[in-house]
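For this view, one protein chain was removed and the others were kept in their places.
In this document, chain identifiers A and B correspond to the written order of the chains, with residue numbering beginning at 1 in each.
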Amino acid sequence: MGNVDRRRIYIKRATHISIQSPMSESWMREPRLTRESYVRSEDPQFREWLNPMESRRLSNILKRALVTAIKVKRDSGIEQPEAVITGTGLGCIENTELFLNQLCREGEELLKPTYFMQSTHNTVSSLIGINGKIHGYNSTYSHKGVSFDSALMDAIVQMRLGDINNALVTGNDEITPTYFSILKRSGYVGQEGQVPAGEASVAMMLTTDAEDTLCEIEDFKMVYRKENIGEDTLNTAGPVDAILMGLSGERSNDEAYRDIEGKLPKAPILRYKHLFGESYTASGLGVYAAAQMLKEGTVPAVMRVDGGEPIEGVRRIFVVNHSDGREYTFLTMRRAE
Amino acid sequence: MEELVLNLKKQIIEALNLADMTPEDIEDDAPLFGEGLGLDSIDALELIVMMEREYGIRIKDPSAGKEIFKSVNTMAEFVKANRTK
Partner (left out) sequence: MGEKIVITGAGIVSALGVGKGETAETLLAQRTGVGALQYLRTSHKEFPVGEVKLSDEEMKEMCGIAGEPTTRTSLMGILAMKEALEESGLTAESRPVLVSGTTVGGMDKSERYYLDYLENDSKNAYIRTHDCGATTELIADHFGIFTMVTSISTACSSAANAIELGANLIRSGQTEVAVVGGSECITKFHLNGFNSLMILDREQCRPFDGTRAGLNLGEGASYLVIETESSAKRRGVKIIGQLSGYGNACDAFHQTASSEDGEGAYLAMSKALRMAGLRPEDIDYVNAHGTGTPNNDASESEALKRVFGGRMPMVSSTKGLTGHTTSASGSIEATICLIALQGHFVPGNYGWKTPMESGITPVGENRTGQAMRHIMCNSFGFGGNDSSLIISEYGERG
């Protein structure tokens, strides 16, 4: 990233709540595959993580965000990260809809303050801050399909600058049945041949400390409009074992990847949205999946687009994501040495 | 009065999402905020909405809630004296 001293950045721990078994890597061996057009996340037993008095007001997205954050903090032994940064495309859409529904159907009186209070996008990151008494940097990105990527970029920039040494980066989106029907009308999900619309909560701890990590983040770029993707955008020096893309079976989404294939290094193409679903935070699950594959050194066959064999000894994965074919992100991840 | 107290408890449980509680868990005289049930300022706002919805009582000053919502008993007294429905 530019001319700043290249401090190395690692993903120490990462976890998820999604269509796959929650907070587990069992998808690598026993992936859940579905033909539904809309699948809600499988939630863990929240009671094991949150006290009922504390969580009674919280919507699902907030419980998932808290639990994944708590698990990652605990597993990485970093209870007080120097930054908490979240990406969310739609924010707390369930509470937003509850408030909107009251507003549109019952009028402008007697509205529930809790719905409003928990409708704003930054509720997630600030709740993680409040829950853990974390006073450091705290921010929230909401930019469609690159919301998580933006949060990741913020963390990487601050770590490269030496402003912080670790950061809890999270991505959270939920889809209610009504919002699924709305997004289906817009053509974003629920289309013929498309992977299911899913929900996504992902949390990962980034550190500059090389000890005991899942993988290294070598390079990150974000580019608006494909005509701005230049020769210098892609760090393709050295061998790449696989390229992970957000292919979803939806025509315009997949075309946006094909449009830039010529600029990418040659390597087997992997996908993840058939396991984790389509959502504005899907790319966060892609980064999570890539980190776990690098840790294990294995790419399961189910990830390969060409139906080939599992890839063993995987060392370097290139992760490509885009939002509406307008904004692209490129992430180079490497097995930790 | 007894019926009012019971109704209030049910309404508190519903308005504040106290899913694990039953009316028996809330004592008539126990403090609702702080030490007692542990409610906070957002709960107070929810209770203000509930008072208007259920009893037609409009509380304009949020700080007035402190006295009114001391316990279920103080709420019942207030409702009895001010209800419009």
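Quick note on the criterion: a residue touches a chain if its C-beta (ideal position, glycine included) is under 8 Å from a C-beta of that chain, and two chains touch if they have at least 3 such contacts.
Since this is a predicted model, take the numbers as computed values, not measurements.
Asker: Consider the whole complex, including the chain that is not shown, and state which of A:Ser24, A:Thr120 or A:Thr208 touches that chain.
Answerer: Among A:Ser24, A:Thr120 or A:Thr208, only A:Thr120 touches the chain that is not shown.
Asker: Given the contact definition stated above, which residue among A:Ser24, A:Ser37, A:Ser139 or A:Thr208 touches the chain not shown here?
Answerer: Here the residue in touch with the unshown chain is A:Ser139.
Asker: Taking the entire complex into account, which one of A:Leu183, A:Ala200 or A:Leu275 touches the absent chain?
Answerer: A:Leu183
Asker: In the full complex, which of A:Ser41, A:Ser55 or A:Gln158 touches the chain missing from this view?
Answerer: The single option touching the absent chain is A:Gln158.
Asker: In the whole complex, what residues of subunit A lie against the chain that is missing from view?
Answerer: Looking at subunit A, the ones touching the missing chain are residues 1-4, 84, 88-91, 97, 99-101, 103-105, 107-108, 111-113, 116-123, 125-127, 129-130, 132-144, 146-147, 150, 153-154, 157-158, 160-161, 163, 178, 181-183, 185-186, 188, 222-225, 228, 280, 323, 326-327.
Asker: For subunit B, which residues lie in contact with the unshown chain of the complex?
Answerer: Where subunit B meets the chain not shown: residues 40-42, 45, 48-49, 62.
Going forward, only the chains that are shown with their structure count from here on.
Asker: Which integer distance in Å separates the CA centroid of subunit A from that of subunit B?
Answerer: 41
Asker: Would you pull the subunit B residues touching subunit A in the complex into a rising list?
Answerer: 16-20, 38, 42, 45-46, 49, 52-53
Asker: Residue numbers of subunit A touching subunit B in their complex, please.
Answerer: For subunit A paired with subunit B, touching residues are 52-53, 56-57, 110-114, 117.
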